[in-house]
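Omission of a single protein chain aside, the complex is shown with its protein chains in their original locations.
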Amino acid sequence: MSRVLRVATGVVIAAAAVALVLVLPHWLSDAKAAELARAGCFFIAIIGLNLVTGYTGQISLGQGALMAVGAYTTAILTADHGFRDLWTIPLAGLVAMAAGFAVGLPARRLSGLYLALATFAFAVAMPALLKRFSSLTGGSQGINLFDQALNRSTGALGHVHVLGRTVATNDFLFYLTWGIGLVLAGAAWLLVRGRIGRAFRAVRDSEVAAASAGINTGFYKTLAFGISGFYAGVGGSLFVLASNWFVSPSTFGFDKSLLLIVGAVVGGLGSLAGMALGALFIQFVPDWAANLSNAPGAPSVFFGAAIVLVMILLPGGLGGLLRRLTEPLTRRL
Amino acid sequence: MVFAVDWAGVAQQVVAGLSSGGIYAILAVAFVLIYRATGVVNFAQGELAMFSTFVAWTLTQHGFGYWPAFVVTVLASFAGGIALERVVIRPVEKASVLTIAIVTIGLFFIVNGAAFWIWSPEVKSMPNAFSTRPIRIAGVAFSISDLGIIGVSLLAVLVLWLFFRFTKLGLAMRAAALNPESSRLTGIRVSWTIALGWGLATALGAVAGLMAAPPLGSFDQNFMQPILLYAFAGAVLGGIDSALGAVIGSLVLGVFLNLLGTYVSWVGTDLRQAAALAVILGVLLVRPAGLLGTTAVRRV
Partner (left out) sequence: MPLLELRGVAARYGGLQALRGIDLSVDEGEIVAVLGANGAGKTTTLRAISATVKTSGDLVFAGERLPRRPEAVARTGIAHVPEGRGTFTQLSVDENLRLGAHVRRDRAGVKADYDRTLQRFPILAERRGQAAGTLSGGEQQQLALARALMQRPRLLLLDEPSLGLAPRVVADFFAVIAELNEQEGLSVLVVEQNASLALASSARAYVLEVGRVAVAGASAELQRHESVRRSYLGY
């Protein structure tokens, strides 16, 4: 397909995505909007994970822990320091970015199983650390922003006034998360196509070759972790807002990190549309599984089976399927 | 000040630590087996061991003694592991290692969920494998159970070592893990060696679970998760590169954690896990190859 055509298709898809986000809440129930808002948070975190694992080839089992860093940044700043919640979002991203660098710096010497175990240990340790520093984090009780009406831009049960219009809270959260998500997705798209993205891919494909070509692999690996941290932080921050303004150490246990990597791979590493699908997968399939049967353990079985089936039938993930479906369309153009 | 050490107490704790370490070692070897043969990180290793243990428990509830249930379960787990590989892993064996890892995560959810679905969430308890009476050696009282577990662990590892070193099949499996291409040219059915590897790993997991359950008194479907964590820590400490490293690292870790728990009063269960995490992170930061591992030479 010619380059012009490809760019044009990209623009059309982006425009369609924006339009979809703007229009969708009209057809959604309040509850669904809230769920989709949370999916939006996963979407952002998964994009970050895709950058470090999919594009740079560094497996990270700690994305959930980085989300926790962002979440707690927002919670602490809003609850204890009177920040306006929305303004903490970029701050949460930056703090989590720093955490990402802190993880990435020692991790750059590791790879494969070693890296997986290191990030796994980090993810398992995070809830324990959060409980330990209870003076800062509220310990096992977590932090509840529900009462912080003054610092919250979003009304508790009512509506939000933004840009001169009145919007239902959950709709607002939906716009917020997916709006930021699309912007960050666009940023990721640019990053991937630029010099940094090429360096990432070089590191993934062959570290030795990349190093021989003069690429500072350690730097780029650390950078990838840092950037993924930013995305996780923003996602985590939004997640607090979208989860009834509450966060506790168990919100982002190792299971979240596991869920995120599942979402990234099921979505299809290397496909931004896939990341959205992956986020929807991990948000909605567990619920669907719970609806099938609420016998203890049954939802887990169905969810696991869904994961296995998708991976067996679609090794390229959901994004890969999407690409295959849309190819005949684009080829005919 | 007179420095009096309760050597008897230390000896008892060392033995107890070796006993726990032995369990971690078996699970670590199972994990390393699959990893070295296929490059796959089997997230479901612990849950499969748990499932096997529950199957054994059911047998004991239907008139089987502990050891008959043990034998049946280990054999069934071997077969189950092979079946699992053929049905779930083989369809994706050509995909990336990450994809296969995600499949094992799916397996984790399935097996964990199935265990809750089939058996109720209330805690169970397992009949004892060994006598609970103490035995006196050189005037010190040791738990027969601890010694028994150490014995079984060492025996399992020994049998495995003998298998890989001296049998034709074991050699074929090692070759397939090292160089699948050349192995095929020699006529080795690499795909089946992988299935066999899964069978062995699942059987080993069953042994680990069955050794771990009785001393716990009561256990539920999540009981293998901390043990898997300790097994990882032990494997990392000794060096994931080799099964021997995984074994020695696990034994050392078991002793270390036990002594830590006994002699440092503020270390409770929570902190045991934290200590294990600290070991993992510490080793990976300082000497990723572990105590016995050699830094891998990367092929260009």
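Note that the chains take the letters A and B in the order they are written out, and that residue 1 is the start of every chain.
Convention: a residue touches a chain if its C-beta (ideal position, glycine included) is under 8 Å from a C-beta of that chain, and two chains touch if they have at least 3 such contacts.
Because the structure is a prediction, the values reported are computed rather than measured.
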Chains shown that the absent chain touches, full complex: B
Option touching the unshown chain, where B:Val55, B:Ile100, B:Ala156 or B:Ala172 are the choices: B:Ala172
Missing-partner contacts on subunit B, residue numbers: 168, 171-172, 174-175, 178-179, 181-190
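The working rule: only the chains that are shown with their structure count from here on.
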Distance from subunit B to subunit A - Cα centre to Cα centre, in angstrom: 33
Of subunit A, residues touching subunit B in the complex: 53, 59, 106, 109-110, 112-114, 116-118, 120-122, 124-125, 128, 207-209, 258, 261-262, 265-266, 269, 295-308, 311-312, 315
Contacting residues of subunit B [partner subunit A, same complex]: 35, 39, 41, 43, 88, 91-92, 95-96, 98-99, 102-103, 105-118, 120-121, 221, 229, 232, 236, 240, 270, 273-274, 277, 280-281, 284-285, 288, 298, 300
